[in-house]
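In this view, the complex is presented without one of its protein chains, the others remaining in place.
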């Protein structure tokens, strides 16, 4: 009864447009008050806000965001797109393929899907529309490509998952690499299939001489350098993820300064934007702890785990059921909030079913990516819709074939978990 | 406390940060709950939340005093800002077994004991049972062999902080702070040369896969964990229940220390099977280590006194209690 009331309260608070962090925190406090009385509320209020934030393992989050912001302020995103456009040349749907590859490259320095979608929307959609791309295809593609940023390392959401799952942040981050490449390939293939069926939705690319191709190398350099600096450092264990993130942020700053792209105003904007994104994420994390303690004390968590693991169905079926639940949640809620509220409950079940926790992290991110582009709450879609002045419904329709491709990948990773686990296992052997 | 239910019956909430496979949970809390149930004919029952479910390790002292949990894990090494003196049993060279220091601490942390008066009572909590994880050893990767204190010079060692860092530092190594779950790769990739851990803690981190060598018998220190009840709840319990709970606590301390020794032994076997080479230190070597770490205890006393806390008296009380224990048990 209490649980139903508190979850209902949470939804009402969300619907009256309270910030997500406030809504989760307040619902959690209300639950704690009704369940354990004032002492419980005061006890958690004293300890939780400070100890939730004073967490060393969370520090890669602001540092990875800072790195991406500094790269953005240096104007690298546009250069990457131009470089990709020149290199893909005269292939079918050339600009679309260029958008995907440059988006994947940008993902290698950006840990946040929405930032990536906003950037790509600004750099590549105008160019695609100018060349006669169907707006639905162009905007749908960009919304999906943006989600790559949370799969290809570094990834904010994978860092957070690792902390919740008490798994090594390094291994979880590295695990996203191969799936990230496969998602990129899946997006390209989907684009080519769509264009083959309706050739008038996207023209071929233009050919460029070798000279032009070579001229773009300096633009690719900084991103490649940063990726090697951060992910190489993590893969070879030269530094902890926090240290690697700090090195990446400093590297982005130095590259921007060396190429005379970063102004004082640009650095200031990067710092402030980092604060805004990080504060939002950390507030949700803090609030989710309060809500999570309520769930634990009422023993909802343990009862749910018991009842799911006592279901007499094969693990794959139960797992697919979990996938469906995540898809539904992804349609309504913020990704960080979903993770914070569900991983402590769901991971024990998943482990009991015999699945690997690192593999599950990558799966959740893939499913969360799908949530980012499906209605009614598809953050990436709204960002692209706003940036291009299109209606969200139109973008949602453009996304449909890609969602199909991502769902196929979910099944592929379910069938071949080694695709996810091979790199992190290599890393420690 | 669960305020519902028939009069005279109590449901106490226990919270801690250990997974259910850890001796503190399995042979500490579970055993304690069972014994209390038996001794009170079920008048006291429990709700138990292990594995950080309602807070982080360092939060339970506040959560217990505030009444969120009635009994919580209170580990002095994580709380050196609040309970600095209670780290006394963890100082290097104190003991390499689990039972004697646990019994000695029971004396110091019980009513009228020095640590109870100095640290537990002022925080509104009361110790129920205590466990000491002894045998911090040096685990190294890449074939590095440590047998003499001099071998420690220039090593980068992952260490969990507190007094242990001081011992590591004193021996010429640099303590590196790396979160537990990152330790595996840090050693595997050579980010650090190794780590300092109780043998039993090396198994869950699968150190046998990445470390190659371990000392055996280095008198480096221990890790104290206690479970404490909120004083307010304690006062609400009728005298007969208090007696039963106290007795269950003392029995748990005895049971837990044996379980910890057994866990250390089986961990050692498991690690050795996994390919880790243990090098048993000779008596002369152990004596060398003892001499090398002795200044850490004096430094600790000086640090405590500089903060206005009775470091000298605590160290002496602990040493005396330990001597009594080893005298009494042999």
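Here the chain labels run A and B in written order, and each chain numbers its own residues starting at 1.
To be clear about the criterion, contacts are C-beta pairs under 8 Å (C-beta built on N, C-alpha and C of every residue); 3 or more make two chains touch, one makes a residue touch a chain.
The criterion applied here is as follows: contacts and distances are computed from a predicted model.
S.K.: From the names "TRAP-type C4-dicarboxylate transport system permease small subunit", "Ferredoxin-NADP reductase", "SoxAX cytochrome complex subunit A" or "ATP synthase subunit b", which one matches the UniProt record for the unseen chain?
M.R.: When "TRAP-type C4-dicarboxylate transport system permease small subunit", "Ferredoxin-NADP reductase", "SoxAX cytochrome complex subunit A" or "ATP synthase subunit b" are compared with UniProt, the left-out chain turns out to be "TRAP-type C4-dicarboxylate transport system permease small subunit".
S.K.: Out of A:156, A:288 or A:403, point to the residue that touches the absent chain in the complete complex.
M.R.: A:156
S.K.: Any idea which of B:45, B:80 or B:110 touches the chain not displayed?
M.R.: Here the residue in touch with the unshown chain is B:80.
S.K.: Looking beyond the chains shown, say which of A:178, A:247 or A:288 touches the absent one.
M.R.: Here the residue in touch with the unshown chain is A:247.
S.K.: What does the interface between chain B and the hidden chain look like in terms of residue numbers?
M.R.: 62, 80-82, 84, 122-123, 154, 156, 159, 161-163, 165-166, 169, 174-177, 179, 299-300, 303-304, 306-307
S.K.: To test your reading of the contact rule: which positions on chain A touch the chain that is missing from view?
M.R.: Interface residues of chain A facing the absent chain: 13-22, 25-26, 29, 41-42, 44-50, 53-56, 58-59, 62-63, 65-66, 69, 72, 112-115, 118-119, 121-122, 156, 239, 242-243, 245-247, 249-250, 269, 271-284, 332, 334-336, 376-377, 379-380, 382-383, 385-387, 392.
Definition applied: only the chains that are shown with their structure count from here on.
S.K.: Looking at the complex, which residues from chain A come into contact with chain B?
M.R.: By the definition above, chain A touches chain B via 36, 39-40, 42-44, 46-48, 51, 56-57, 162, 166-171, 236-241, 293, 296-297, 299, 301, 344, 427-428.
S.K.: Inside the complex, what are the residues of chain B that reach chain A?
M.R.: 13, 47, 49, 53-56, 58-59, 62-63, 66-68, 177-179, 181-182, 184-186, 188-191, 209-210
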